[in-house]
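Below is one structure, written out as structure tokens; the observations come after it.
Left out: one protein chain. Kept in place: all the others.
Chain naming follows the written order as A and B, and within any one chain the residues start at number 1.
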Amino acid sequence: MTKTNSGRFFEDYKVGDVIRHAVPRTVAEGERALYHALYPARHALYSSDAFAADCGLDGSPLDDLIAFHVVFGKTVPDVSLNAVANLGYAEGRWLVPVYPGDTLRSESQVIGVKENSNGKTGVVYVRTRGFNQHDEVVLEYVRWVMVRKGNLDAPAPEAVLPDLKKVLSVEDLVVPEGLTFDDYDFGLAGEAHRWCDYEIGEVIDHVDGVTIEEAEHMIATRLWQNTAKVHFDLTFRPEGRLIYGGHVISMARALSFNGLANAQMIVGLNGGAHANPCFAGTTVKAWSEVLDKAETDVPGVGAIRLRLVATSDGSVGQLKGEDGKYLPGVLLDLDYWALMPI
Amino acid sequence: MTKTNSGRFFEDYKVGDVIRHAVPRTVAEGERALYHALYPARHALYSSDAFAADCGLDGSPLDDLIAFHVVFGKTVPDVSLNAVANLGYAEGRWLVPVYPGDTLRSESQVIGVKENSNGKTGVVYVRTRGFNQHDEVVLEYVRWVMVRKGNLDAPAPEAVLPDLKKVLSVEDLVVPEGLTFDDYDFGLAGEAHRWCDYEIGEVIDHVDGVTIEEAEHMIATRLWQNTAKVHFDLTFRPEGRLIYGGHVISMARALSFNGLANAQMIVGLNGGAHANPCFAGTTVKAWSEVLDKAETDVPGVGAIRLRLVATSDGSVGQLKGEDGKYLPGVLLDLDYWALMPI
Partner (left out) sequence: MTKTNSGRFFEDYKVGDVIRHAVPRTVAEGERALYHALYPARHALYSSDAFAADCGLDGSPLDDLIAFHVVFGKTVPDVSLNAVANLGYAEGRWLVPVYPGDTLRSESQVIGVKENSNGKTGVVYVRTRGFNQHDEVVLEYVRWVMVRKGNLDAPAPEAVLPDLKKVLSVEDLVVPEGLTFDDYDFGLAGEAHRWCDYEIGEVIDHVDGVTIEEAEHMIATRLWQNTAKVHFDLTFRPEGRLIYGGHVISMARALSFNGLANAQMIVGLNGGAHANPCFAGTTVKAWSEVLDKAETDVPGVGAIRLRLVATSDGSVGQLKGEDGKYLPGVLLDLDYWALMPI
């Protein structure tokens, strides 16, 4: 009865430790097809080999969020199994595109710990890196989670809080090698709006909505080999399966095509909050706000910083109440950088 | 708020206009696997590379209806977004098989417009062509839809009604290059019945049925990047999501294997009506009627013209009532040509 993984508890994380996560994964055309089947994804660079080749890439990469979900999924058995809450993200960077046939694995370094005053839980900060089969880092991000203590008598560790950037600067972002928007076909991409057409502060209602079914989010979450019980087992959570927060991220990002069809590549994740839990039956809609714009060092390639908000009530432009807390209709508040033709 | 696509209205279509649809799509083994997962598809030519090679092809093409759905899906944002109803199809022809790795895009030419007498809607006729990455036309068909006017004061255009063939003749059909049934293995194909065993007027009950679930039809419809709201958003259509008509076509065609296992390739679409809407919970069954038979100019390759009817009530052989209207249990009435070993 002792051979199964009961997960790590707060006291098991030491700053500096590197956790090598299990189960490397080869991703290919099947994962791409499923991504299109599970989300209304239409960004042309991730849909067409020919379009991507015209943008200077070796065919169409897998969606940046496929890379994120696969890398994230591997961390679940080591990081989230006894987690009470997923508190935040920072310093996420996509460094190398992932192509069909690549094999991904993940490692996380513990970069901070702080026991909570209740003595029952603590916050753990990890920097996770995803590697491909060439040992290139394809993706990295910081995540912090609240984790239960297994042994309430374990002494509180010295608190270490990492110094994290609130926002990545454009210099932190990596434009994939060879990327060019010189021959970008706006007609095939689906919208005429280019980087210079967006204004800081602009809010975009993405209009479309999807009412989520149980089978869909479970299929998606399993695809990333994320096996956290709460997403699958109704006896564990009789009030309904909690939908994996990443499912809401992908759904909202795909919906944002309508108004942001040219925000092709995600290259930076500044922060993110799963503001409220999401359950099957919810109709997810999305809106975006342009937070910033910057030119990259590649001519013609602009960076746009976007707040992507997923909602359960169709509201647009409202985020927090007077108490500073997220409104109940907000599911996700994500702050990311994307690349767009100038 | 003005960056999203609000779709074209009736007055936006001018005869002669060519609409280049967005979001090219590379289709591969993943789409094939999903097609087999979503429909009980068993036609051997689309299941086995080895079987297809024995039929003279370069491996197994993707199902003809995958090509149709992908090409059709691209037209939705430009043709169907403000459509009230999908009225009909004509002159559909499959010209070049689609293989894994091909990239498809679509164009539609407006070939007819006619404002309705109510002044609020009109009928638009488009001829849609799907292209592969070599700019070969892989598929073409005419579709007409009823579209809302955006500006009720827009003057009615001169009515133009295209001259469409009621039925494609066998000379209009294209037998894929290299196709041969000389070494056709009826045992592996699943049935012994050949072209000469079918009689005009014969009705075949395909027996099997599938009760459709919400998650399935949404997964299918998204796979074709068809993002029409009615298929996904329960707040938009609280009485239930309307199932994409193409989902019913694929379901019925797959069910028709039982009795028509050798009607391998779809090469012509003479017409089609989505007779009644379909919702989750419906048990789709199907029957076919042999409408015509003809020999192609390739020895051993026969063409069979079939009426494929999908039903919600399991009825067989009944189509319309005394009033000339489709019976309530009829979901689909499709008239197509398939190729079969003589």
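The definition used in the following text is that contacts are C-beta pairs under 8 Å (C-beta built on N, C-alpha and C of every residue); 3 or more make two chains touch, one makes a residue touch a chain.
These numbers come from a predicted model, not from an experiment.
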Practice task
Using the touch definition up top, pick the residue from A:Arg25, A:Arg148 or A:Arg194 that touches the left-out chain.
Solution key: A:Arg25
Practice task
Identify the residue among B:Asn5, B:Asn258 or B:Ser315 that touches the chain left out of the display.
Solution key: B:Asn258
Problem - Positions on chain B contacted by the hidden chain, ascending - result: 28-34, 36-42, 44, 47-51, 59-60, 187-191, 193, 197, 203-211, 213-216, 219, 258-261, 283, 314
Exercise for the section: In the full complex, which bits of chain A touch the chain not displayed? Write them out. Expected result: 1, 3-5, 20, 22-31, 33-34, 77, 100-101, 103, 105, 133, 213-216, 218-220, 222-223, 225, 227, 229, 232-236, 241
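Throughout what follows, only the chains that are shown with their structure count from here on.
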Handout entry: Degree value of the rotation bringing chain A onto chain B, based on Cα positions, nearest 5
Key = 120
